[in-house]
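One protein chain is absent from this view; the other protein chains keep their places.
Each chain carries a letter (A, B and C) given by its place in the written order, and its residues are counted from 1.
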Amino acid sequence: MTRQTSGSPYAPGDAADTEAMLDAVGADGVEDLFDIPEPVRFDGEFGIEAHSERDARRLVERTLGRNDELTEFMGRGHYDHYVPALVEDLASRQEFLTSYTQYQPEVAQGFLQALFEYQSMLVELTGLDVANCSMYDAATALGEAATLSQRVRSVSGDRILVPDQLREGKRDVLAAYADGPDLSVETYPTDEGTVDVEGLADALDGDVAMVYAENPTVSGAIEPELGAVGDLADERDALFVLGSDPVALALLERPADVGADVVVGEASALGAGTAYGMGAGLFATREAYLRQVPGRLVGVGEDATERRAFTLTLQTREQHIRKERATSNICTNQALLALRTAIHVATLGPDGLVDLAEDCVVLARDLAARLDEVSGVRAPVNDRHHFREFQARTDQPAAAVASDLESAGFAVHVVGEHRIQVCVTDANEPAVDRFVDAVTEVA
Amino acid sequence: MTRQTSGSPYAPGDAADTEAMLDAVGADGVEDLFDIPEPVRFDGEFGIEAHSERDARRLVERTLGRNDELTEFMGRGHYDHYVPALVEDLASRQEFLTSYTQYQPEVAQGFLQALFEYQSMLVELTGLDVANCSMYDAATALGEAATLSQRVRSVSGDRILVPDQLREGKRDVLAAYADGPDLSVETYPTDEGTVDVEGLADALDGDVAMVYAENPTVSGAIEPELGAVGDLADERDALFVLGSDPVALALLERPADVGADVVVGEASALGAGTAYGMGAGLFATREAYLRQVPGRLVGVGEDATERRAFTLTLQTREQHIRKERATSNICTNQALLALRTAIHVATLGPDGLVDLAEDCVVLARDLAARLDEVSGVRAPVNDRHHFREFQARTDQPAAAVASDLESAGFAVHVVGEHRIQVCVTDANEPAVDRFVDAVTEVA
Amino acid sequence: EYEPLLAEKDSTEVEIGDDSPLPDDLTRDSLELPALAEPELARHYTRLSGMNYGVDSGPFPLGSCTMKYNPKFTERAAALPEAAVHPDRSAASVQGTLELQAELQDYLGRIGGMDAVTLQPPAGAAGEFTGIRIAAAYHEANGDDRTEVVIPDSAHGTNFATAAMAGFDVVELPSAEDGRVDIDALEAAVGEDTAALMLTNPNTLGLFERDIERVAEIVHDAGGLLYYDGANLNALLGRARPGDMGFDVMHYNVHKTFATPHGGGGPGAGPVGVTEELAEFLPTPHVREQGDDSGYERYEPDRSIGKVHGFSGNWLVLVRAFAYIARLGDAGLADASARAVLNANYLASQIDYEVPYGPFHHEFVASAGEQDAADAAKRMLDYGVHPPTTKWPEIVDEALMTEPTEAESRGSLDDLAAAFDAVAAEDDATLEAAPERTAARRIDQVTAARDPRLSWHALED
Partner (left out) sequence: EYEPLLAEKDSTEVEIGDDSPLPDDLTRDSLELPALAEPELARHYTRLSGMNYGVDSGPFPLGSCTMKYNPKFTERAAALPEAAVHPDRSAASVQGTLELQAELQDYLGRIGGMDAVTLQPPAGAAGEFTGIRIAAAYHEANGDDRTEVVIPDSAHGTNFATAAMAGFDVVELPSAEDGRVDIDALEAAVGEDTAALMLTNPNTLGLFERDIERVAEIVHDAGGLLYYDGANLNALLGRARPGDMGFDVMHYNVHKTFATPHGGGGPGAGPVGVTEELAEFLPTPHVREQGDDSGYERYEPDRSIGKVHGFSGNWLVLVRAFAYIARLGDAGLADASARAVLNANYLASQIDYEVPYGPFHHEFVASAGEQDAADAAKRMLDYGVHPPTTKWPEIVDEALMTEPTEAESRGSLDDLAAAFDAVAAEDDATLEAAPERTAARRIDQVTAARDPRLSWHALED
């Protein structure tokens, strides 16, 4: 029912318009305009059915509706914090949502200023000098950091050191980026979920171009000796790249203070919510490496009336100018998510952001303590302070525990044969009591 | 958890601002500014708990979540048509959503033009000369029509004639509006769900100020002799007020062609969807009654540069100027819903709107035919063409049938001991098969 | 800036054809409307929005209209699919809706000091109509024939129109020298014909009626009821309650007090609170929790005045109001009033125009003095802010009725004061030529009214 669509509902004009336009062009029919040799003409059909708007929505809704409704206690690099409605409302304005990259800054001052503010927030959070206006995600930001290390380090070294517990998604992406410039990705040991500093020292030599660490780590542990890691990297002239996110950065040691040269991570821990892994890569570094930074940068300039104005800058680093000598092939990034992150940070303010970060510590600590009291569970596994998440040992096989929890309506990570990982934030905190009950039931 | 709010999160400024402002005002504290005598000071507490944004949303969501999820086959004056996403998107822009009545037209041209376009659409749909830019709903529009009939009819008559099947909500509201000017609301008979023309003729005399009919009627029937009703009203110099809605108006007889003096109804049958009865009253009439119209009117004028511009006009009819001699006390109306109706009409276009209206006939006819085949059900009860909805006779008590249908996930109206009413539109059409199965099961 | 009308972009007539599912005599012949594709409509309305000023565009200090910030999250709450049920659903199947209604009734009762609240009136004026009809029903039930409603001259126009619509004669009460109710005049005006006194407190000058207890006594002694116009309630939250002041009936303006959007003119909502004595007159259906833990029910109060809306009013607006109240709680609501009053006092202290009456609360009425207030307002538009309400109340010459609300920052108030002062220093010629920087220049409303053209059809001639 309802009006059937024979053409695109998003192409204006009626038959009379088409006629008049064909006349102007001097063609008999639209098909005449296609200069396609017969052998490669497509005469078939895709076999894709058209739908009314209502039905297209229903199709998506019904299909996705086949997902189980679970309350997620999951993290490991993709985090859920409550996103204030203001973020959605403002970022959805068409002037932001449907705009293109700011190649004509005179009609893009709004987005440019917002991205400049985003960069500024990350500069404050990291303590570093510059931040770009986003990479695809934390993993690709890490990959870009590895190629940066090749460009900025005079050492001939081609070894990249990462923690042995690195999330495999990041490891694989890093490997892809490392492949072109022939870097070798190697691991160093961890202990209780954080860097084994002595193990790292043993692995570090003059061939190392870059050392990567995270705070908090993928297991949720907070690094107790980050300064020592920075010192080690500095001693061997390796680039020290630190992974984190805007919530953790608000509370934990400031990267600049522990010697970080680059900070990467998920900016979209704020502003996006759960999105099946969609995020926005944070990338900040020292001024010294500015001209080697990948991705877009917004800077301040002046317009013809000498008023302050914003513009994309240092574009000679980029692919559309420098082609094969660009710092990266990145073009489209995650600008809209950067905008959302900025609005979320602004909505929280410094007090709210620090409060949220402190909640991440307290919630994880308290939940671990409660799970530790459950018979058959020990938590946290690592003797560390935690941020948002922690690992727990289960007497029963972890896969069975996770599966039973799914039946009870909860999702957790399985990270070892008898180990699960649990993440708690302001988003799932209201379900903590029910979660503890469920774990008690199934463990 | 998360930041606790001690004051209003929507009042900017910190303690330093407050201090400075108090200084400027010359007060020691904010409480000093309240000039309230001690005996009427309120020193208690409301006992209303504050919530974080997240928790306030959850509170509403959880509470409303206690509603049963039923697929509604309901109408009787409140209709559900699929609302294109464009409507929501555009009407939600803050420039529309958060603006005030257009008392400063120079900064309200956008809304004024949209309302002017809304008025124009209703003029086209009704064939009458003028439409206002909304009343609260169909019922209050009917009430206003009754008071209008007193102002524009020279007759001394104080009788208002309405069909005996008039929905009680409308009847009660009409009675409230009729009470002040001492009008007497009386009914005339109906037959097969439409006007019993002879019965109406018998009831009509020189004391009748207004005759009200609907097309389609509350039972979903399409009036076969509307012209005769108009003629009767005209003969007795009674105002002929017709109830309808924008979808029905796109297809059914044009009110101007059957002699209607006023058209009232639910404009929000387009643009709003189901909203627990929230709607927007349609009000259109002849030019002759222009200066007696209740509510706001947008007109075209010129600005100082002689360019076309829009403005609220004929405001001397209104309460803020005319006070107790105003045509109505209405001030706030349903402007945003009028905007939504206009966008919805524009999105459909004339083809789409007529298609939708034709669907309303076909869907009702087909569903009635299918229900008629169900043992224990006869449909439609009335030997009429129907629009969107129809009544069905059930051998079992209607209340029991409706209750069983609720258990099966469907909601219908109970309109008699053995009579239900069923409404079908593009919105619930995908559920028709399941609905027929359910009726077959329970009837 | 100029955007053609939809009909100027395209106007297409379709015939109601032979393939219609209805016989010819039941249908119209044709329908002519614009036929534009979605991208064109998106641009049309986006451009129109660019020619409209909203609360997020800048300050909107319309006295007594109270345009405060509308929290975005309340839009999400109102958009929940669970909110969008049919009003005829069985009570058993919409317990969530009924519970939220009952909770909101309770919230509003606490805030106003009222015993029972109906959510049905779809706007403030409809609330007045409801309240005055309740007063009428009350007197009628007492066998008391009362024909007059007393209203101060400074009251909102709706008060007068409402009383008239409900069939009462209006008795207008002049203000005293200090801008408040003239007690002597009140005593003279009130008598056995008095059905009710309608009062706003603080009044439209922002002044608290200090003699409110005496006012109540006079009206009650005469057998009348006291009606509270809730337009200015945002001044008093947590400081005073109409119920405690002796009011018998009141309406709440949810957009003014509880931050629901005004939508360019509505929808609004005007819940009405009453004392226990008047509860039996409330509109039907009313909602209450059943005594026996069996959920919520709709019922018709014993002596209900019937209905003022075809269904249950503007429910989705009320959902937003509920969400706002739940967000703020006691402390937030009290803070909102405190900041609203502080902002008004601060702004008044920063402008050059004279502010004749005081001490005021959430709003003040400045006088444009020798200037024409309407012209001054037009000029303010050129400074990028929305002007105050003008030329009303009449008790102040060339009134600029100003209410900044709690949602303005000190910086924003300073900007607003700068705009006031810039205009105050300008000459009449400049003001008369204003506005110059808006989408449309000064619009000639007199001519527009003389030859009303109210649809695009009227432009074709």
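To be clear about the criterion, contacts are C-beta pairs under 8 Å (C-beta built on N, C-alpha and C of every residue); 3 or more make two chains touch, one makes a residue touch a chain.
Note that the structure is predicted; figures quoted are calculated from it, not measured.
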Neighbouring displayed chains - absent chain, whole complex: A, B, C
Option from A:Q165, A:T347, A:Q391 or A:T425 whose C-beta touches the chain left out: A:T347
Selected residue (touches chain absent from view) among C:S90, C:S409, C:T430 or C:Q445: C:S409
Selected from A:L70, A:A201 or A:V432 as touching the chain missing from the view: A:L70
Absent chain, residues of chain B that touch it: 9-14, 84-86, 88-89, 94
Interface with the undisplayed chain - residues on chain C: 9, 37-40, 42-43, 46-47, 50, 55-58, 69, 71-72, 407-409, 411-412
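Basically, only the chains that are shown with their structure count from here on.
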Furthest chain, CA centroid comparison against chain C: A
Centroid distance [mean C-alpha coordinates] between chain C and chain B, Å: 19
Whole-Å gap separating chain A and chain B, where each centre is the average of the chain's CA atoms: 47
Per-residue overlap in chain A, given as positions that touch at least 2 other chains: 84-85
Residue numbers of chain C (touch at least two other chains): 12, 35-36, 38, 42, 46, 71, 73, 75-76
